[in-house]
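Structure first, then comments.
For this view, one protein chain was removed and the others were kept in their places.
We call the chains A, B and C, going by the order they appear; numbering starts again at 1 in every chain.
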Amino acid sequence: MIIVLRPEAPPEAAERLLTRIADAGLKPLHMPGAERVVLGALGDERVLAELALDGDPDVESVKPILAPYKLVSRELQAHDTIVRVGGVPFGGSAFQVVAGPCAVETRDQLRATAEAVKAAGASALRAGAYKPRTSPYGFNGHGPAALDLLRETGDALGLPVITEVMDTADVERVAERADALQIGTRNMQNFSLLRAAGRAGRPVVLKRGMSAKIEELLLAAEYLMASGNDQVILCERGIRTFEPATRNTLDLNAIPYIKLKTHLPVIVDPSHGTGIRELVTPMSLAAAACGADGLLIEVHENPPAAWSDGAQSLYPEQFAALMESLRAVARAVGRTLP
Amino acid sequence: MIIVLRPEAPPEAAERLLTRIADAGLKPLHMPGAERVVLGALGDERVLAELALDGDPDVESVKPILAPYKLVSRELQAHDTIVRVGGVPFGGSAFQVVAGPCAVETRDQLRATAEAVKAAGASALRAGAYKPRTSPYGFNGHGPAALDLLRETGDALGLPVITEVMDTADVERVAERADALQIGTRNMQNFSLLRAAGRAGRPVVLKRGMSAKIEELLLAAEYLMASGNDQVILCERGIRTFEPATRNTLDLNAIPYIKLKTHLPVIVDPSHGTGIRELVTPMSLAAAACGADGLLIEVHENPPAAWSDGAQSLYPEQFAALMESLRAVARAVGRTLP
Amino acid sequence: MIIVLRPEAPPEAAERLLTRIADAGLKPLHMPGAERVVLGALGDERVLAELALDGDPDVESVKPILAPYKLVSRELQAHDTIVRVGGVPFGGSAFQVVAGPCAVETRDQLRATAEAVKAAGASALRAGAYKPRTSPYGFNGHGPAALDLLRETGDALGLPVITEVMDTADVERVAERADALQIGTRNMQNFSLLRAAGRAGRPVVLKRGMSAKIEELLLAAEYLMASGNDQVILCERGIRTFEPATRNTLDLNAIPYIKLKTHLPVIVDPSHGTGIRELVTPMSLAAAACGADGLLIEVHENPPAAWSDGAQSLYPEQFAALMESLRAVARAVGRTLP
Partner (left out) sequence: MIIVLRPEAPPEAAERLLTRIADAGLKPLHMPGAERVVLGALGDERVLAELALDGDPDVESVKPILAPYKLVSRELQAHDTIVRVGGVPFGGSAFQVVAGPCAVETRDQLRATAEAVKAAGASALRAGAYKPRTSPYGFNGHGPAALDLLRETGDALGLPVITEVMDTADVERVAERADALQIGTRNMQNFSLLRAAGRAGRPVVLKRGMSAKIEELLLAAEYLMASGNDQVILCERGIRTFEPATRNTLDLNAIPYIKLKTHLPVIVDPSHGTGIRELVTPMSLAAAACGADGLLIEVHENPPAAWSDGAQSLYPEQFAALMESLRAVARAVGRTLP
């Protein structure tokens, strides 16, 4: 329920009503706005009805939140949330590009790639320390050692660091080293991991499951927010369809649709979304044009030698050229690259 | 096969080789270029091999066309084809917007909508005279009377007219009235219709089947070209996936991918591709950003009163605003709106 | 609307009411049952309401048909329709197997295969005279000559003949030669072809579009019935999904679901539904177990030499073994093989 207070309601009315909500076993929310104070109450609808808050003299109106997700919904919060990753804001007028190799391979590979993306204008560094692999015999990341290299490299270059966490047992360790945790496509409905990430005190980049409906993505984000984390960045990374020409089908429809439904920022991963290097640049520009708040791009200092995802990784000079093109498109839709 | 002649080959060499190709029962192609003459030979690979053209003194090299589509392939023709619809070029540096109502309802509705899209900068008029309907009880178009209205309206406003043909028996009639024929998503593999449209002497806008792989779309275009029509415009209009939030999933990956594989122009229909009015503008901008050659957009003078597709039709003022935004994005990627 | 007459209503009541329905511009339907006479009225719901048939003294009740398809719906006709193809009944207690090669290649190939499937117990012969091919350069059937061979072979062996028609212009010719017309997966929403086939005076086997929802299949059948043809057999043949291991994903869920919704018989094509010879037998047994009324199976006297679909065609001895297994499974679910 969304409870809108009357303009003339005294400040203590909010407090009084929040206590009533909490006493009834419901989750109270306080959202003071510029013109009006709005409260929220989440939980059993019948208990909510019994409270009869619409009869309270300080209450102007009570409306249900129609969406199955609540905290995530624009019904509850109309204005955009800005999420800060190590000081870099996602969700405002700036368009942020996060770039880096698929995996941390060696100190030199990471450093060379990080320097290249920093020089071209990237806002943050991405690279995998823990790699989900379809086969148990694939390279699955250097783990803690890679986390240390990421921190060291990020600090040296002044780039915030984003990396994937796959196991509840690793959440704390990753949260100590990284500026934001990434939840991968295969774990979007790993609810234990979502709950643990929700309590980790770090922003979370939540990737859409490869066959997740948008509503399911928003409900996965609701898990994070309901666990106490309101620093959530959504990420469209392509869905699974019948089309074999591309690795996935990047669903850019999702960007403006998500923007209608939620206040959270949303970024796009055209590398996994296409799987083809030649498509990364045009789809990055398309993402900027349709309203995304940023990109997550795989760049490698030497793609043919990459241990994974070489075919979709940009060469550093391609990335630099992409950043130039992005500047023009972002400007055309009223956004700026930092 | 692609047969590249030596720079010093005399002009009659091409003629001689084309005769040999034709005499062997194969389809000969002549593609004189600025620097070099290139010939093509389509048909049974074994017959081709027996010709042993690579031993001919005027032949520099013989290469197979690896793609299953031939005439459509960039392997055969590297430069972009420009298709002219009533004088309007698709596939060059201009970005063309085709707009109009889903269906021709009345003379006034068509005229009012056509005037609005013309005023905002549309290059051509679209509207359905024959409507494919999932149910036999739906409105299926005014047929020939609508064709006459379309012609009259197009002539009055100086707008070329594009409209769908669904039946082989109607191809001639539609070709008499319209500047380009449209083959709809449900008929992309109606091979009889493709063959008839290939012989109609009009450009064809070929929409991707809602579950067609890109390769199948290109093979459907090959039907048109193999029937003698090289004036083909491809159109991405959304594919069928598991996602119910949008009517279809607009597959913009297809745009740069198609541009890699074929020399034909490709446009995007964000109205059917999303099914949601609020998504048409952002996805139009995305289409322009990723390299499409134009758009096909549903606009209605009064969407709530539309007989079909009202929920995805733009209001005239929304369309005018879209054209403004498009101008900026097209410029950012080096294209111009006329 | 479904109009149920009172038990005591005189015979002339039905006639009187049907006239009122027709006079109002609606389509009247007469469905005399064992216990009660039921009438139907299809068309504009508002006109129907104005007739106020529920106030008529001979009318017991008036109910809307909730499904978007009407004539096809079990709401309108509760009992199963039996469709006879050259005397062979589809939809009753017998389980019918239609078999034959993908295409008519030669007189000998057709005859040898037909004899083999007849000997093993097939009820009817299938083979393509007109072949839809993804590429314009593929073998697309011998056309009229193949129709003659089919008729000749069917007559010689006493097997009804089922073959695909792809073009409105061919409907009459195919209807003269074949005992039933087949509408292929690519033409399920070729509405002109559906209307023509609906008027051809022959039973129609309607294959599900490869990305058609079940509701769309039933609406396509409604086109046939609304054009005057109540002899319609539905056919599940696999849908397009993300799974590349099989050519299509045979959707057997559709069989019991369709049986809930419509009175029309439904058969299964496991050859196209799987694309893999080794899977045809188990999926045929599964189809029989879940309630299908029959099968459509590709058999070739010599699959490795088949001009098309060799990998999914059964050898004659495999087909004979399948028929044995089918007998046992059909019996287990209360059906019989003729």
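We adopt the following convention: a contact is a pair of C-beta atoms (placed from the backbone, for glycine too) under 8 Å apart; a residue touches a chain by one contact, two chains touch by 3 or more.
This structure is a prediction, so every number in the text was calculated from the model and none was measured.
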item	value
Residue touching the undisplayed chain, where the options are A:S123, A:T163, A:N187 or A:N253	A:N187
Contact partner of the left-out chain, one of A:V59, A:M210 or A:A254	A:M210
Residues of subunit B in contact with the chain not shown	211, 240-242, 244
Touching residues on subunit A - with respect to the absent chain	42-43, 68-70, 132-137, 140, 166-169, 186-187, 189-192, 210-211, 216, 219, 222-223, 226-227, 240
For subunit C, the residues touching the chain missing from this view	211, 213-215, 239, 241-246, 249-257, 260, 273-274, 276, 278-279, 282-283, 285-291, 325, 328-329, 331-333
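Definition applied: only the chains that are shown with their structure count from here on.
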item	value
Innermost chain, where centres are averages of C-alpha coordinates	B
Subunit B and subunit C, separation of their C-alpha mean positions in angstrom	34
Inter-centroid spacing, subunit C versus subunit A (mean Cα positions, whole Å)	49
Of all residues in subunit B, the ones touching two or more other chains	211
